[in-house]
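Yeah, one chain of the complex is gone here, protein chain that is, but the others are all in their spots.
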Amino acid sequence: MKILTRIGFWLLVAAIGLFSIFPFYYAVISSFRSGADLFSVAYLPERLDPSNYVAVFERQPFGTNIVNSVVVAASVVALSLALGITAAYAFGRIRFRGRSLLLMTILAVSMFPQVAVLSGMFELIRGFGLYNTLPGLILANLMLTLPFTVWVLTTFMRELPKEIEEAAFVDGATPWIVVRRIFLPLMMPAAVTTGLLAFIVAWNEFLFALTFTLTNERRTVPPAIALMSGSTAYELPWGTIMAASVIVTLPIIALVLVFQRKIVAGLTAGAVKG
Amino acid sequence: MSRLIASFALAAGLFATASASAVEISISCSALGKEYEICKKGVDAWAQKTGNTVKIVSTPNSATERLALYQQLLAAGAGDIDVFQIDVVWTGILADHLQDLTAKAQGEIGGHLPAMAETSRVNGKLLAMPWFADAGLLYYRRDMLDKYKRPVPQTWADLTETARIIQEGERKEGKGDFWGYVWQGRAYEGLTTNALEWIASYDGGTIVDDKGEVTVENPKAAEALETAAGWVGTITPEGVLNYTEEESRGVFQAGNAAFMRNWPYAWALAQGTDSGIKDKVGIAPLPKGGADGRHAGTLGGQLLAVSKYSKNADAAIDLVMYLTGEEEQKRRAIEGSFNPTIVSLYGDADIAKANPFIGDLADVFSNAVARPATVTGQNYNRVSTEFFNTVHQVLSKRAQPEQALNRLDRDLKRIKRDGWQ
Partner (left out) sequence: MSGAALQASAPARETMRGGRSALTRSRVRAAWIFIAPTLIVLALIAGWPLARTIWFSFTDASLNNLGDYEFIGFENYVANFDGEWFGLLTDPDWWRSAWNTVWFTLVSVSIETVLGIVVALILNAAFPGRGLMRAIILIPWAIPTIVSAKMWNWMLHDQFGVINDMLLRLGLIAAPITWTASPDTALWTVVMVDVWKTTPFMALLILAALQMLPGDIYEAAKVDGVHPVKVFFRVTLPLIKPALIVAVIFRALDALRVFDLIYVLTANSRDTMSMSVYARQQLVDFQEVGLGSAASTLIFLIIALLVVVTLVAGQVRMSGEAR
């Protein structure tokens, strides 16, 4: 029985892993192929031809694009978490009038389709003089990540036992100290998780990035990929696009590998699976 | 009229300052890649000649995204881009934001393909200059036609028959996934171009005629759609209902189809060194509807237009005139096989030597049909969307051609209401 469960468990892990990774694996294979190979199926790379990877960096300032993406995504995460944790503490741990209304208002921000706010946002960004700048993009992206961050962190805040801060308050600590000294460490798994998810949202954001930037040097990765073209407008430069996708996915994988220990901070795992 | 004169005066004034000091013009002429390099060479030459500088703004490859970006910029009155590369069907949509080029380009436009010139004009005003042309073509497998001893099809009935024979023959020889004919059937602008070719080839009109009358509900159009719907699942894979240009090229270039409808771009790729069908391909005008029908390829291509919000309009117009001029179009035809829009270039010896293929297209372009974009103006995308959705329903056999066209006629008239503008 034990062995059967183990085998079942590993089969499940394998199936989920395969489902997740196969398209990426296929992208890696495709990134070594070019031209008419696009129209045939291959399960293994025939040759390791790096020309697509070279082309990605040669035809455009792709290195700059990656740096832009990192700057934008990192700033968005830092701002979202800083604003989110303080707000979540207030929403999750303090009783005050109008709290649920405020929470709903914040949620309402993510109820409009992105394309509907695009035009107003465009005027706003131009009005601030932030058109074709990274701060403009960072500001716009906050609209996508902030409501989500506040809500998730509030939920987790609420779940922590109430005794936690009582003692500190009795000792005369200010709310700010309580947040920083007590809640920040406790919230680590939740904060890292939401931060990671927000990072990816900002990293992958396309519509704002395309509309609010104009020059190649200011573009982030997704519009840069959308700008890749073959020798004519109809041709799809598949190998190059795949190479670019592989390149931009690697930092995310690295990020997860670095932070995954923080995601599982709290307890000794293994309790749920018998 | 007085306003016109005033704007000339203004333009003249601007010109004086523009020529006095060098200005920077920004142009959106491509996504990245080879198209970018060829565009860059052209603008650099102009910059050298005039002492101005030119910045190229890359815009997305996908036409819908590109149009959306333009609209966003223009709606905000932003002068960040002076010269726009626009699709032939966008002139009407963007008309209010474009400079009138009539005065500057009156002398030049006569030398361009009449159909291309027509797409650049809205309400008698010339708002853009033709840059390069495109039209739908029939690609065929020369070796297959030889093998089965069939001529190049002249009518759709011929094509259906030939495709069926080849498909059956090839499948008997074990090529189970061989198909007769592939084209673009996805619910997008490409389906409008495909379906317009069918209908026009049967003399069934162009959805909306020159005077703005909705003409799409007619027996010939119904016959055309009936024929096309008959292909799906027989000589054409059902997957065609979600094919764009590249998906159909994929089937054809992998050697799995006898015929393909596509734009000229597929030629160079089909003849490329890594192509499985190199030297086995031929091109021809798309077949006629019947013996009394006509060859019809939908006109595509790109124009150059100047933004009304440009701060250096005169220099921008000068750049447009240079880029669409004979010398530059010739260079682009030779170096990038962009099909010129200037008629005389089709007889040019240098181009014929470098790209013999372009000479073969002269006929196709002179027979090309334009989509009803200028006459429907702002509403073109609406008309096109209604049209391709209707056709898509007929093709996926969820509607009969007659009823579908009847409904389409009603919907289009509803959009038109008191006129298109």
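The chains carry the letters A and B, assigned in the order they are written, with residues numbered from 1 in each.
Here, a residue touches a chain if its C-beta (ideal position, glycine included) is under 8 Å from a C-beta of that chain, and two chains touch if they have at least 3 such contacts.
This structure is a prediction, so every number in the text was calculated from the model and none was measured.
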Out of A:Ser34, A:Asn52, A:Asn216 or A:Ser245, point to the residue that touches the absent chain in the complete complex. A:Ser245
For the chain not shown, which residue from B:Glu247, B:Asp318 or B:Asp348 touches it across the whole complex? B:Glu247
List the residues of subunit A that touch the chain left out of this view. 9, 12-13, 16-17, 19-21, 23-24, 26-27, 38-41, 43, 79, 83-84, 86-87, 89-96, 99-100, 102-104, 106-121, 123-124, 139-140, 142-143, 146-148, 150-152, 155-156, 158-162, 169, 174-176, 179, 189-190, 192-194, 196-197, 200, 203-204, 206, 221-222, 225-226, 238, 241-242, 244-245, 248-249, 252-253, 256-257, 260-261, 263-274
Could I get the residues of subunit B that touch the absent chain, sorted low to high? 64, 67-68, 71, 75-76, 93, 96-97, 177, 179, 185-188, 237-243, 247, 250-251, 254, 256, 378-379, 381-382, 385, 388-389, 392-393, 396, 398, 414
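The working rule: only the chains that are shown with their structure count from here on.
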Using mean C-alpha positions as chain centres, tell me how far subunit A is from subunit B in Å, no decimals. 39
Interfacial residue positions of subunit A with respect to subunit B in the complex: 34-40, 59-60, 118-119, 122-123, 126, 131-132, 210-211, 214-216, 223, 226-237
Per the touch rule above, subunit B residues touching subunit A in the complex are 30-36, 55, 57-63, 65, 69, 72, 75-76, 78, 80-81, 245-246, 249-251, 253-254, 263, 265-266, 268-269, 272, 274-276, 336
